[in-house]
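Removed from the display is one protein chain of the complex; every other protein chain stays in position.
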Amino acid sequence: MKLAHSSTVPVPVERVWTVVMDVPRAAACVPGVSGVSGAGEDRFRGDLAVQVGPVRLSFSGEVAIVARDDAAHRATLRADAKEARLGGSVHASVEIALARAGEGCALRIESDLQVAGRIGELGQPLIQRKADQLLREFGACLARTAA
Amino acid sequence: MSYAYHEPSELDEALALLARHGDDAHAVAGATAFMLLYRQGLLRPSHVVGLRRVRSLGGIRDDGGALVIGATATHREAERSPLVARHCAALARAFASVATVRVRNQATVGGNLAHADPAQDPPAMLLALDAAVTAVSPGGTREIPLAELFVDVLTTSLAPGELITAVRVPALAPGTRAAYVKFLPRTADDYATVSVAATLRRSEDGRVADVRVVLGAVGPTPIRATSAEDALRGAAPDAARIAEAAALARDAADPIDDVRGSAAYKREMARVWTERALRSLVA
Amino acid sequence: MTDVLRTPERRVEGREKVTGTARYAADAAREGMLHAAFAGSPYPHARVLAVDTAAARAVPGVRAVLTGADVRPARFGRRLLDWPVLAWDRVRFIGDRVAAVAADTPEAAERAAALVDVTYEELPAVFDMDAALAPGAPLIHPDAADYRMLGVTRPPVPHPNAQGHQVHEHGDPAAGFAAAARVFEHELALPPVHHAYLEPRAALVWIDGATVHVVTTNKAPFSLRAQLAAVAGVAEDAIVVHTPHVGGDFGGKGLSLDEWPLYFLARVTGRPVRSVLRYADELQISNTRHGARIRLRTGVDRDGRITAHEARVRFDGGAYAAGKPIPFLMPGEAMATLAGYRVPAARVEATCAYTNHLPAGHDRAPGQPQNSFAAESHLDLIARELGVDPLELRERNAIRAGDVDVHGDEWHASEMPRVLAELRRASGWGRPLPPGHGRGVALGARHVGRGKTSLELTLDERGDVVVRSGVTDQGGGALTMIGRVVARELAIAPERVRVEQVDTARSPVDPGVGGSRVTMVHGNAALDGARKLAAARDAGAAPPIRVVGSADQTAHMFGSYAYAVEVELDRETGAFRVVDATLVADVGTVINPVAVRGQLEGGFAFGLGQALMEELAIVGGRVVTASFGEYKIPSIADVPPLRLVLLTDAPGPGPFGAKSVGELANPAVVGAVANAVADAGARVLTLPISAEKVLAALRGGAA
Partner (left out) sequence: MTERLLRFTVNGEPREVRVADDRRLVDVLRDDLRLTGTKEGCSVGVCGVCGVLVDGALVSACLYPAVFADGASITTIEGIARGGTLAPLQEAFISEGGFQCGICTPGQIVAAAALLAERPRPTDAEIDEWMTGSLCRCTGYAGIRRAIRKAAGG
């Protein structure tokens, strides 16, 4: 499923870009993320805990920066994580684009998310709502962190 | 990997079990939603506390004009209860609209509310009727209005270890009419694409004295369309005013795209079905 | 005695089925039986780099964990063996299996399967049929040249991502288009749908000495036996396939999925191994009806008579062609783009593409609902453009004796004009409709079944008969039909004929159920056997008399039918209901009247589901309708009564003049409903005809 989030931050583009490209710091903006550490050049390992009502899922996996253009302030991230207990997994391609917006910065995040295995059978509406919520909170937090 | 099943006959015992096992425990009544999530592997409690033998949680009664439905009353009991029908025929219809007779024989009124699935029928209707649940925990008893119970998809404001014991539907002011409509464009046994629960009371001059409009299946929780209500309150509910209110209900909806329709279509259907529900109340 | 055929049949398996004693594959169990579970790919297209099974093996109760490396190079399929039993180098759709577990309990097997750790390298995936067939598209089967094909040589294909490709031309299409007064062109599309039988696939495999036993939901046991022999490298006579009752098939259960890994698991564990597919997997990995995109171009003369026809058909074959039994690796009626009409000149090109979707296979009248939806919508659009009544346009173009059809074949007889005349009468065509209502028509033609089989008949001292057949009964009433044919021929009561369905070791080779074949082929074999018994009896042979009845039905003949459907449309929501439906069907002599009616009523509901709500929604390769909560099929409250008119006086090639009905009634429903909705104001060019699409069309948008 495709998700998108846009927001404007009253912070210069470069400063937001620094935060975004500092993956452990940026990842801390996703609610439920913990233990992010480097796993090679532009690769990071970490855990994600997601709760939907009584359902608690814990993923562990990797995030990699697969493309970055520091001049244009655009990057593509790839996240793959497994929920070992259930045999499910999530796979996301995340495109982040920053642009100057007056004194501030326009932030746009587009994500293409796949949820595989048992979790994905739960009901796409539920997953979509949760993913959308995570993305929104991520965007808001990035803005706060950069400011 | 199985869990230990407990079936206390007293409420205190149930609360104590839940308190003792904390996150490892899950309370069930009819257990329909639990079984689905458990079989899917999404819930893995070590202890399951069954509430069906707790006598104080069952039954349907009149409490000085208010309708009190015990948490473990099944949907089937509620849909067939003369008390429920007398209190509000639309409420009985909402209970009768849930899934199929097999599910209604098993699933309970309290369990349904605790499950907090926004696509279900009773939450929207009960919210329109200004109902509240009675919740009990070792710390005591409190009333939670439905507007505050539903927080997000499958998420309520119940504290860990807190249980719904009953839902209380206040007496309807004389002259109040209620409607529940459910849009099922695919099959008769589908979840609603959108549902609308509404109540309306007119004063002697024909103006709207009170109105509540709740949208189901088009948001993370049932959504109270307060702007639509405001547009009607105090007004003469003619066709134009109802259309205006319905258009505001469209804007209140917060649906997502899925196999039941695009978000835009569901918003538009929220408008159409709100208009239909309101028209039926002033006809 | 009175003619057997004049009294309604009593199903031979009726008592079992209404008392719960009828046995199905999932009911089979054996001492020491293990349970299987599988690990599938989370990616639509990826290389398998490594598979780590250590954690899975450590789960208590696990007896075996197999991966692609253990089964390589075993691939399965009904014709083309292109689907790896377990993927060893590459996965091609989400759910493609990479590991199989056998454990003491289903729960342990499931838990272990979840712990199989696979390292993948994702590859570019292709989901669109045209994109898959474009130059430079990612190749889904780079090693296709090495694949085996059962029985025949694989026909050439124009692109490595093509499963099958066919071109037909007859007459002079260019001249026909030049002579046309008007030429119309439309494109229509359909998503994949599922058979939605209510019995998920199940299988139990055990190896007893040198003999492999399989209890299965497969509806063609001898075909499964041949495939398993090829996959496992075992002689056919060392395999016994047992087929209990099959709980719905609709073509889907011609392809086996679990039997292959179960065979390998049974071999390594030495134990019986069973699996029952979770319904979520039915909807995510089993062979669906092909999604399709169909472009039709037709020229008509001033009176609306077809002068030339051109069609380009694309089918989404998914990741494997394994589910297709015909050598061209296409849905059976891929080329029938104007079935039931006179088509003096045509060029039809159809291609079935490999994509990274779940594999498509055969589903009740394969290819026909797709082509019928396109053709019947197309003709309706033409009728409206020309200002001709849609039924009238069909009457002008309906195929008659001596005419050539879309395949270029001449029909020596045709009931189509009579079917349409009867439809006009029985449906009250032309009667004024209430506001908001619309009426639609669609016709269809389906060949009767062909093929050959044998069965064994024994006449005992009391004059009773026992028939043994290898045919499965997936609900069509095969065994009852066989018994009634024998009873009628011998002029005895049907209760005196016992029909036994036996395993592959005890029956002559049988083609199984499918292709609307059973009444034609098995019925004629039963008739042949009954005649032989009668001849032997009359010649004074002493009972028990044992004969083999055989049939080789080669006659090429069609059954014709047409629907008129009335809908009531809610113009504010786009929702609509079918409020009236008439089906006129040319069925020949009726042998099982209860079953014939049931097949037609069931076919109507089956088509109605496809028209109204069924869609395997796939997003990025993932099926998002993975349960009956999301993938909806009609319930009793969604199916209106059907007015049924049977034409029984035009004999077919079956026993006593019977024709086929199993796949007769479902294909044309989609077009009839689409046309009725269009008549009410909303032309929808893609299935399903959802309320949302109808509303968009009512408001003048694209649908």
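Residue numbering begins at 1 within each chain, and the chains themselves are lettered A, B and C in the order written.
In this text, a residue touches a chain if its C-beta (ideal position, glycine included) is under 8 Å from a C-beta of that chain, and two chains touch if they have at least 3 such contacts.
Every value quoted in this text rests on a predicted model; they were computed, and no experiment measured them.
Counted over the whole complex, the shown chains touched by the missing one are B, C. Only one of C:Ala26, C:Val300 or C:Val502 touches the absent chain when the whole complex is considered: C:Ala26. The chain that is not drawn here is touched, among residues C:Ala196, C:Leu265 or C:Ala611, by C:Ala196. Although one chain is not drawn, the whole complex shows that of C:Gly291, C:Gly304, C:Gly476 or C:Gly574 it is C:Gly476 that touches it. For the chain left out of this panel, the touching residue among B:Ala4, B:Ala240 or B:Ala264 is B:Ala4.
Counting the whole complex, the residues of chain C in touch with the unshown chain are 8, 10-11, 13-24, 26-27, 29, 195-200, 245-250, 276, 278-280, 474-477, 594-595, 597-599, 601-606, 627-629, 633-637, 639, 641-642. In the full complex, chain B makes contact with the omitted chain through residues 1-5, 7, 28, 31-32, 35-36, 38-39, 48, 50, 52, 76, 99-103, 105-106, 188-189.
The criterion applied here is as follows: only the chains that are shown with their structure count from here on.
Distance between chain A and chain C, defined via averaged C-alpha coordinates, is recorded as 44 Å. The distance from the centre of chain A to the centre of chain B, each centre being the mean of the chain's C-alpha atoms, comes to 34 Å. Residues of chain A in contact with two or more other chains: 85-87, 118, 121, 124.
Taken residue by residue, chain C touches two or more other chains at 114, 624, 629-630, whereas all remaining positions touch fewer.
Per the touch definition, chain B reaches chain A in the complex via residues 26, 37, 40-44, 115-116, 119, 152-156, 220, 256-258. The residues of chain B lying in touch with chain C in their complex are 1, 41, 183, 185-191, 193, 258-259, 261-262, 265, 268-269, 272. In the complex of the two chains, the chain A residues touching chain C come out as 1, 84-87, 89, 91, 112, 114-118, 120-121, 123-124.
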